[in-house]
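What follows is a structure written as structure tokens; I'll ask about it next.
Every protein chain of the complex appears in place save one, which is left out.
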Amino acid sequence: MTNRAQSMTADAVREMLMRPLWRISGPWLAAVLVCLAVVGAAGYAWSVQLSEGMGVSGLRRPTYWGLYIVNFVFWVGISHAGTLISAILRLTDAAWRRPVTRVAEAITLFSLMIAGLFPVIHLGRAWLFYWLIPYPNDRLLWPNFRSPLFWDMTAIMTYVSASALFLYLPMIPDFAMLAERSTGFKSSVYRALSLGWIGDDRQWHALERAMKIFAGVILAVAISVHSVVAFDFAMGIAPMWHSTIFAPYFVAGAIFSGIAALILVMAALRRTLRLDAFLHWKHFNNLGKLLLTMCVVWLYFTASEYLTAWYGNHHAEMAVFNKKVSGEYAPWFWTMVVCNFFVPFILIGVKKLRNIPTLCVSSVCILLGMWIERFLIVVPTLETPHLAAASGRYDPSWVELTITAGTFAAMILLYLLFSKLVPIIAVWEYEHDSLG
Amino acid sequence: MILSAEYRAQDRLEEALLALREAGVSAEEIALFSAKPVELPEGLLDRPGRMSLVSILCALALGIGFTSFMFWAQLDYPLITGGMPIVSAWPVGVVIFEVTMGGAVVGVMLSFFLQGRFFRRPRIAPPAGPRDPESIVLSAIVPDDRKDEFQAILSS
Partner (left out) sequence: MAEETNTQPTNKTHKWGMAIDLDRCTGCEACVVACHAENNIPTAGPEQSAMGRAKHWLTVDRYYEGEFPDIQVKYRPVMCQHCEEAPCEPVCPVYATYHNEEGLNVQVYNRCVGTRYCANNCPYTVRHFNWFEAEWEAPLDMQLNPDVSVREAGVMEKCSFCIQRIHRGKITAKEEERDVQDGDIQTACAQSCPAEAMVFGDLSDPDSKVSRMAGNGRAGLLLEEVGTKPKVFYLERAK
């Protein structure tokens, strides 16, 4: 694939990147309606849960956490897409990142918005979620700062606001450009969003400085956020949760699933928005190589985790271990290993097999495998508690499955809307690299 | 008064800037309008900023502030714990970290708006009308009596 975009003028680049905006096509509308329907169904499921009680879910004693927490961890993991690409690649000044940054940052923000819903959805009295916030009151309410769930709340709130700003800042020049090129109400909205950007060197300098510092801060926050989510498990004493490796394990897994999600979204956008000129094989290849690295890192962490549990032979841990590796959950476990390691290792490792379609296959497998991994972390441990007499089983109900489906639909929906309102590749960043 | 000129080549722009600076125009009185960031050699048109310092100060302020608030609130609140410590430094360390990072974010945003002189009427107005995205407009405030001299610099 030739670098066609580099032979285009800046005007032509803008034209191409702005073409999809505000243009509603049949397939797009159909996709939006389908997603809205699924999200609507999820909303209905949640309303049933709110009115009738948590009993409509599949949760029970002893599995007090289930699909909601699995989804929460999964979506927080996906959010590391943007952080890795934008932050790390910005800090290392890797030029190939430029067409990819906004796509990645949008994935981060949307998946965080979705992830942030789950701590509220899974609450027994969800309408009282604000009690976790320290506010002056006369009811002797105060949060417990020592609880990992409180750390969760601060971490996610910081990460969401930082990610939102990280996505918004580089959009300011694009909003100014869109304001110039549109008319009427659209123009005034874009103008308002551009905060009076005039494009003088002072503002560009401030923007670049801000992005650089932001990249460092967001990297630190992202690592801490997923570590804190891991602490929800690791700080507890449940068998096979109380593992010191959880924090780095989760961060590595998050980066892994994040890159997979990014590859999928990029491939989809390249096809639907016809961005072949901007998203080249080089981008996919580099991301594929990163994915391969993370695949091996994932295997390393998983092997460390399971090997130490097995060798330590603690009776409560072995009950969970056996359930996962050779017992009832063995098909899930080995599917996870195949999806997360063997498929990407072969499809990406063997150069001849590496191309965009096989990368997408690997990514889908990895997303599936990572979701199963989160499930296997949460459920088998809870099913086999310390006191064996309290063992049980978990079967998700239609409410949890619908809400899970709803989150995937919500992600797609948010992306569909986003791609119509804002150029998916930062025009000024792209020009800065290839033409400037 | 304000004079402007449009440039397409980086070297011509740098020459003009150098000439302007040597003729006595300060960096404060020069503005470059472009559709993407322009990279200039150091010293030509430096915009000193204190973004790192501001963000660190904000981070520390918020971090220390929230930590103090946490400790004061916990101790002020008559909770019975039957032995378990009410205030515990290590567990709340995570919260302190997050809030400190949040402070850094606030600091960056504040200095971004200040340094970029947002929400203020710009001293040198941007050129009106649609512009060629590849061109860079150099505008400078020059003293009225030397107008012709600077006009010559900018047209060369």
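Think of it as A and B in the order they're written, each chain with its own count starting at 1.
Keep this in mind: a contact is a pair of C-beta atoms (placed from the backbone, for glycine too) under 8 Å apart; a residue touches a chain by one contact, two chains touch by 3 or more.
Here the structure is a predicted model, which means the values were calculated and not measured.
> Looking beyond the chains shown, say which of A:M235, A:V296 or A:M318 touches the absent one.
A:M235
> Looking at A:L17, A:M240 or A:L382, which residue reaches the missing chain?
Answering carefully, the residue with contact to the hidden chain is A:L382.
> Looking at the full complex, which residue from A:R60, A:K186 or A:K212 touches the chain that isn't shown here?
A:R60
> Out of A:W28, A:Y44, A:W96 or A:W142, which residue would touch the omitted chain in the full complex?
A:W142
> By the contact definition given up top, give the residues of chain A that touch the hidden chain.
52-55, 59-62, 64-65, 119, 122-126, 128-129, 131-132, 140-144, 146-150, 153, 232, 235-238, 382, 385-387, 389-390, 392-393
Here is the rule we use: only the chains that are shown with their structure count from here on.
> From the C-alpha centre of chain A to that of chain B, how far is it in Å?
Chain centroid spacing, chain A to chain B, equals 30 Å.
> Report the residues of chain A in contact with chain B in the complex, numbered from low to high.
So the residues of chain A in touch with chain B come to 9-11, 14, 134, 142, 145-146, 150-151, 154-155, 157-158, 161-162, 165, 169, 173, 177, 180, 195-210, 213-214, 217, 220-221, 224, 228, 231, 428-429, 431-432, 435-436.
> If you look only at chain B, which of its residues touch chain A in the complex?
31-39, 45, 47, 49, 51-52, 55, 69-70, 73-74, 77, 79, 88, 91-92, 94-95, 97-99, 101-102, 104-105, 108-109, 111-112, 115-119, 122, 124-126, 130, 132-134
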